[in-house]
Every structure is written in structure tokens, then in C-alpha cells.
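To start, the structure itself, in C-alpha cells.
Here's a slice of the assembly, chains where they normally sit.
Chain nomenclature is as follows: A, B and C, assigned in order of appearance, with residue numbering initiated at 1 for each chain independently.
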Amino acid sequence: MIFVSRQEHFNAAHKLFNPKWSKEKNEEVFGPCANSNWHGHNFDLIVTVKGEPEPDTGFVVDLKKLSQLIRREITDKVDHKNLNLDVDFMKDKMASTENLAIEFWKILERTLPTVSDTAQLHCIKLYETPRNFVEYYG
Amino acid sequence: MIFVSRQEHFNAAHKLFNPKWSKEKNEEVFGPCANSNWHGHNFDLIVTVKGEPEPDTGFVVDLKKLSQLIRREITDKVDHKNLNLDVDFMKDKMASTENLAIEFWKILERTLPTVSDTAQLHCIKLYETPRNFVEYYG
Amino acid sequence: MIFVSRQEHFNAAHKLFNPKWSKEKNEEVFGPCANSNWHGHNFDLIVTVKGEPEPDTGFVVDLKKLSQLIRREITDKVDHKNLNLDVDFMKDKMASTENLAIEFWKILERTLPTVSDTAQLHCIKLYETPRNFVEYYG
């Protein structure tokens, strides 16, 4: 078993705001992340899949196809977007890095078979900033 | 003469949108950067000053004081903010990286004397993404 | 279960020196790291915790609080310090990166409950240089 990773990136706006709470409670809990006029980040996304290298290619997965899959299914839908307003799969969810990673997992677990019969999704690693990041293993 | 630099960072939302143009013209010129719901970035800001090292300290400028100046005058005003809506000195200006760098220069040229009698502002370098950046020398 | 990480940094002096050994033996084993006049590093510290995102916030842990905890309990005690002479929890221990990581784990395992009821400490990753680093999982 070998683990293969591809890094992609996207730039998006978001805010952290719980609609069940008052403006004051949101500001108390989320601080400047609750700014009503939004803020944003350059996100870095690392997708890791695992499997055996195919003897004919030496590949666990064709990284060009994995890159195209991530772009088509994820970064095209979030890049230069507002994660709270523009992204179907984040509707009615807190736009936290944790929740983004979980939704990215669901999408790629469903669509990875279109680019590989044998590779399995292993990890979604998502950097919100170079110093803050999350990892999700399903 | 020696050049001394300090890097700071901030996260902000913006869009590129010229109010004199139609929505269509804006989208044609700015592409996804014109997204009406905003997008955002992790900006990295490098401020360079120049001067002679003071004999008593070996410093051109006290970098802790330069860092505090940049935070107080710039990053506190743009971090977790919307550059088009929340930032006084960007009112009625296109929120391009170029224009941000020019405004940062004006602010720091005016306020640098509060932390050093002798150092002069030399360059504002601003990364919008790790691959796109501008430099301004006044 | 999702894993959330925060990176902090500190600059410190140390040397590798076993008081049970002669100067010659120390120099033979530790090479230039045994230099009696010390040397130092910019350390990067990545703390990873794990848990379920809280529904109200989307957070496993509030990263601002985790950052404050790491600063208060660790980096304030080691930054701009001598790891052999100035740091209580390294007394009578070899100032190796391995031992530092183990001590950081003990401190954060004890104090993490002050910032989160549910998150558990998962990993301490400590870079001594960009090319040399250790990971400790308890």
C-alpha cells in the first residue's frame, strides 16, 4: 500500500456566523472572523489516496486525472467564491475549515472511482492559513 | 546604507469591480475576481526600510517597533476586513494589490518617523497569493 | 473525528552535552552541537488536536484559544531562552528535540482541557531546522 498526494489551491471569502445567535454572541465567539462584510483566505488543499502501484504504469493513480477531478469537483466550485453564499454543499453549514474538509471528503469519496478503479481516498488536508490546518480521514 | 525588512500578514476579502462599468463589462475584464459575493486572500506584506546601523544598537531600526507600527497602522485596519467596504483609505479606489501597496506606502512614509529618526522607507512588497505580488518604491 | 493543527515558533539557544561524560566524549558524540558556548535555532512547533466539530461553531477547538494556550504554556517559556539553563521543565534533561517534544506533550495534555472539553491532544511536531524534525503522539 502506498499513499499518493496532490496539492491544489483556491481563494475564497467566508465568515463564521451562527444565525441562531445574536450579532454580539457571534462576535464574542468568533471575534474578527464574524465580520459581517466577510474576510478571505488562500486555501491549500492536499488530497491523499492509497493503493497498490499498477504494474503497467507504476502509478497508484494518474495524478493528472486526480488533479482534474479535484479541480472539476471542488476548486472550480469554491475558487473566487463566497463559501457561505455561493457554494451549494456548504448551505446551512458553518463555513469552518473542519466542515469544508468533511464536505470535500464526501465529494471525492463519491467521485474518485471515475478516475481510478482501485485507489481509495485516505485524507483531506486543508490549510486555511500556513499556520492553521485540518486533516480528515473519513 | 543597509536595507532591513519585516514581514507581516493579514487575511481579507475583496472584489475587483469598477462602478462606472456594467456587470457584464466587469466580468469580462476581471473574470472571477469580479464575483459580486467577494472572494479573499492571505496577504503577506514585507516592509523594507534603509539607513545606517546605529553604533549603540547595531540596528537600522528596532524591528519590534517596526512590526508594531505595521500592525497598528496597517494590518489592524485590513485584517479580517473587506478591503472594498471596511477600509477608509481604500474608499473609491479599485481594491487591486497595486493600489493597496501604494496606500500602505503613504501611511508608512508618514508614520515611520515615529519609530526611527533616521531610517527611510524603501519598499512595500505585497503578496496577494504566493505567485502574484507587487513592489512599490514610492 | 477530525484533526486540527496550529503552528507556533520560538528562537532558543541550547547545546547537547552529557555531564556524565568528558568534554572529549561529548565532542565525539555530539560534534559541533556540543559547542560549550552554545548555538541556537528557530524552532517551529505544530500542535495537533482531534475531536468532533461542535455543531454550533463548526470547530473542534477554537484555534485562537489553542494558540494562546501554546504561547502561555510553552513558547513564552522557551522563546529567546537558553533551553539548558533557563527552562524549568528541561532541567537535568538532554536538550534534544526529542526530549523537548515529550515535555511539550506533557504540558499540553495537562492544560488542553482549559480551552476545550472535548478535544484530545494528538501530536507534537517540532522542527529544529527545516530539515530535522520530530513527532510525538504520547
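Quick notes on this one:
Basically, contacts are C-beta pairs under 8 Å (C-beta built on N, C-alpha and C of every residue); 3 or more make two chains touch, one makes a residue touch a chain.
Just so it is clear, the model here is predicted, and its values are computed rather than measured.
Within the whole complex of this structure, the shared sequence is present as 6 copies, and 3 of these are drawn in position.
Criterion: only the chains that are shown with their structure count from here on.
Counting steps between touching chains, the shortest path from chain B to chain C takes 2. Superposing chain A on chain C by their CA atoms means rotating through 120 degrees, a value rounded to the nearest 5. Centre-to-centre, using mean CA coordinates, chain B is 33 Å away from chain C.
With each centre defined as the average position of its C-alpha atoms, the distance from chain A to chain B rounds to 28 Å. Looking at chain A, residues 31, 130 sit in touch with two or more other chains.
Note for the complex: chain B touches chain A at residues 9, 11-14, 31-33, 35, 37-42, 79-82, 85-86, 129-130. Within the complex, the chain C residues that touch chain A are 1-8, 48, 53, 56-60, 62-64.
Considering their complex, residues 16, 18, 20-21, 29-31, 93-99, 101-102, 130-137 of chain A touch chain C.
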